[in-house]
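Every protein chain but one is kept in place in this view of the complex.
For chain A:
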Amino acid sequence: MISPTLKGMLRGPFAEAQSGRCHFPEFSAPIIEKVAEYLHYYHQNKDKENVPDLDIPVELCLVVVQAADYFGLVSKALNAP
């Protein structure tokens, strides 16, 4: 789990960990989808070279950056393949 936020959420004894459901009222569905897509993309490509860039629509960019910050993916994103 590369997102410390998600990790903390699911690791501890909190409600999310118990129910297995995470709500993110701050973000709209397309953003969460993008985040999920990124996590998947990261997981698939983490040990490979010459990986194609993840396609992020321009209109989503800013919010995706914001989400990345929220999920603690910033520094990871910078180091990502």
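Everything below uses one rule, namely that a contact is a pair of C-beta atoms (placed from the backbone, for glycine too) under 8 Å apart; a residue touches a chain by one contact, two chains touch by 3 or more; residues count from 1.
As a working rule, contacts and distances are computed from a predicted model.
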*Just by its UniProt name, which of "AP complex subunit sigma", "Beta-adaptin-like protein", "serine C-palmitoyltransferase" or "Putative ubiquitin-protein" is the chain not shown in this complex?*
"Putative ubiquitin-protein"
_Counting contacts across the full complex, list the positions on chain A that touch the omitted chain._
4-5, 8-9, 11-18, 22-28, 30-31, 59-60, 62-63, 66, 70, 72
